[in-house]
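My questions all concern the structure below.
This view holds just a subset of the chains, kept in their places.
Order of writing sets the labels: A and B. Residues in every chain begin at 1.
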Amino acid sequence: MPHLPDHLLAGYRNFMNGRYLTESGRYRELAKEGQAPETMIVACCDSRSAPEAIFDAGPGELFVLRNVGNLVPPYEPDGEFHSTSAALEFAVQSLKVKNIVVMGHGRCGGIRAALDPNAAPLSPGDFIGKWMSLIAPAAETVSSSTFMTAVERQTALERISIRYSIANLRTFPCVSILEGKGRLSLHGAWFDISTGELWVMNKETGDFERPVLE
Amino acid sequence: MPHLPDHLLAGYRNFMNGRYLTESGRYRELAKEGQAPETMIVACCDSRSAPEAIFDAGPGELFVLRNVGNLVPPYEPDGEFHSTSAALEFAVQSLKVKNIVVMGHGRCGGIRAALDPNAAPLSPGDFIGKWMSLIAPAAETVSSSTFMTAVERQTALERISIRYSIANLRTFPCVSILEGKGRLSLHGAWFDISTGELWVMNKETGDFERPVLE
């Protein structure tokens, strides 16, 4: 017998009787024409920061990569398996998205792990430790800011890592060329799980600010 | 000035006036208590197959990894950066999820690329080509099944790749041990973008079947 967890089956019933019912035409059209999203989101796997919820996005609207800590590693054309680079290449070269948004969020477990120098590996492979070591230099300076509270250090690193990922996006030739031509723009955002506030990166300064919603 | 694409700002306004307004208590609680999702979903980046939409999932319900083709590479503790393995390790060892669902979907661009032996690289790094080569052996045999139509070949590979990823999940010691103890279960699902149908994998046979919805 095919089997799925009950909460997923119940949720799927709601989908069929709700969103799919009202948007079936859109789904059929998207199946026929193919997807053509304007925006790629690089987000965290965290269960509390789903981009489609936060941006109230319908089918076909967002091409979404999610990994722990919403990290983009630097360009490394070494013939290895790079899931993030593959998604990026597909979004930019094949789908020709116009925007890439790196979206982080508060209370991120991956960032918390990066800030704890004494964290034991979660398994012998220590995949999280290795993955989060991408931002190790920043994590070290933030960890040493002992006058800041634990939450302040974490928020600081969450925002630093967004800027870091955006800088890495620009190490991909296709990204930097298209950005230079004005055909692709890069954005940063940070979601506060508790208050629902979205903080958007100021491109000139790198600061995160609240957008004025009309 | 902070800047985001207009469609995202408009969507965020809807979120704040809609879902966040009715679920702010849940968001605040999740921020305070931390996330404790029971289920991890491995899904594709495709803009038409958002797991939270298909399973009508609320905040805190699904830990979601998304890459092109919803692939899980095999266990490789080699000290390199593995975003998928890192997310898996975090979900299983830290969040202690009870279910992992690999969800594929129809008309997947990544799978289509894997089926085209003459596809030119999208960029000099050929990240998509390398990434999809994870399922190259299966792709080759399917490509040679000349009696199947193009759509049939694609659906076949989409489902094969789900079974392949589930097999790779079991190469991770932590997954196989917990599955053996009955504390973790692995599932496969395939979403038909056009009809909205969800096909669920039968664990005994590997077949994809329509679940009976009460």
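Here is the rule we use: contacts are C-beta pairs under 8 Å (C-beta built on N, C-alpha and C of every residue); 3 or more make two chains touch, one makes a residue touch a chain.
It should be emphasised that the depicted structure is a prediction, and the values quoted were computed from it without experimental measurement.
Student: Every chain here is the same sequence and 2 are shown, so how many copies does the full assembly contain in this file?
Tutor: 4
Following the convention adopted for this analysis, only the chains that are shown with their structure count from here on.
Student: With chain centres taken as the means of their Cα atoms, state the distance from chain A to chain B in Å.
Tutor: Roughly 15 Å, centre to centre.
Student: Going by the contact rule at the top, pick out the chain B residues touching chain A in the complex.
Tutor: It comes out as residues 1-5, 7-9, 11-16, 18-20, 24, 27-28, 30-32, 34-35, 37-40, 45-48, 50, 52-57, 59-68, 71, 73, 75, 77, 79-91, 93-95, 98-99, 101, 106-107, 109-110, 122-128, 130-132, 134, 172-174, 185, 187, 189, 192-196, 198-203, 207-211, 213.
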